[in-house]
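What you see is the complex with one protein chain gone and the rest in place.
And then chain A:
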Amino acid sequence: MAIKRKTLTRHGREGFKNIRRNGWMSFASMSAVAIMLFVVGAFAFLIVNTNHLIDTIENDVEIRAFFEHDVDASEQESVLEEVESHDSVENVVYRDRDEGLDVFMESMGSDGEVFENLREENPLNDALIIQATDPQMTAAVAEEVNAQSAIESVEYGESILGQLFTVTNYVRILGGALVIGLIFTSVFLISNTIKLTILSRKDEIQIMKLVGATNSFVRFPFFIEGALIGLIGAIIPIAGLTVGYSYLYSFMYDQVPFFTFVEPNPMIWQISGLLLLVSILVGIFGSQMSVRKFLKV
């Protein structure tokens, strides 16, 4: 059965009015929403940035595969092609021993110049610099490349990597579980608060029913009211988190050069949108669950 427009208008108006009429109760619900959203939002930012940090570290992981000294150029070429065609290899760069020396000298800074006289009798090996498609594949790729007879040895800092992956996997699982747990807790807390505001209106709902209101007629204004509580309750935490994060981002940008936070744009809008959506849904869910009990008149 289609709802008539004037009835819809009426429900909307009532939803708004109810928030004012039940001033303190509405305020309590909105505060509960706001506090929970602050916590969930802060955690969301924390997790996004932890992930970002992990990605940054992971993506720096490269494999250096050194050729035997006696391997000629055409053989090196064929190894390069073979590695390039490997499924788990994202990117391969050939670096001959000259370049290798440059990189080494550069890494030594101004002291590096003394090594220039090594250039004639360069002890370094020609090498392949390999990045795996998935950082977690690094060890497997390194092992396969090492199995080639033309390769003397590979390096990729295996022990640190192993530990890093254990830690990062834990952080991800734990973080995800924490956010889900928090969302559940907040849904519970918020719907409880809203339930209290509606409990005080049990009589009101009873009267509506006794003068002939259908269940959906009673529900609709509460639906709007719940959505509004979610919407209004979300404004302050979203504004606070947005401003706070932008500030933190530029602070980190200026003060900590080796690691930057995830850029606020567009991440902040995505998280804000998500928080807003969750907030409105929780508001609606909370109010509808609470009304339900009193409709049996």
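As a working rule, a residue touches a chain if its C-beta (ideal position, glycine included) is under 8 Å from a C-beta of that chain, and two chains touch if they have at least 3 such contacts; residues count from 1.
We take it that contacts and distances are computed from a predicted model.
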item: Chain not present in the shown complex, as UniProt names it (candidates "Cytochrome B oxidoreductase", "Cell division ATP-binding protein FtsE", "Protocatechuate 3,4-dioxygenase subunit alpha" or "Manganese catalase family protein"); value: "Cell division ATP-binding protein FtsE"
item: Of A:Ala73, A:Ala147 or A:Val211, the one touching the omitted chain in the full complex; value: A:Val211
item: Contact with the hidden chain (one of A:Arg21, A:His69, A:Arg119 or A:Lys293); value: A:Arg21
item: Absent chain, residues of chain A that touch it; value: 4, 6-7, 10, 21-22, 203-204, 206-214, 217, 297
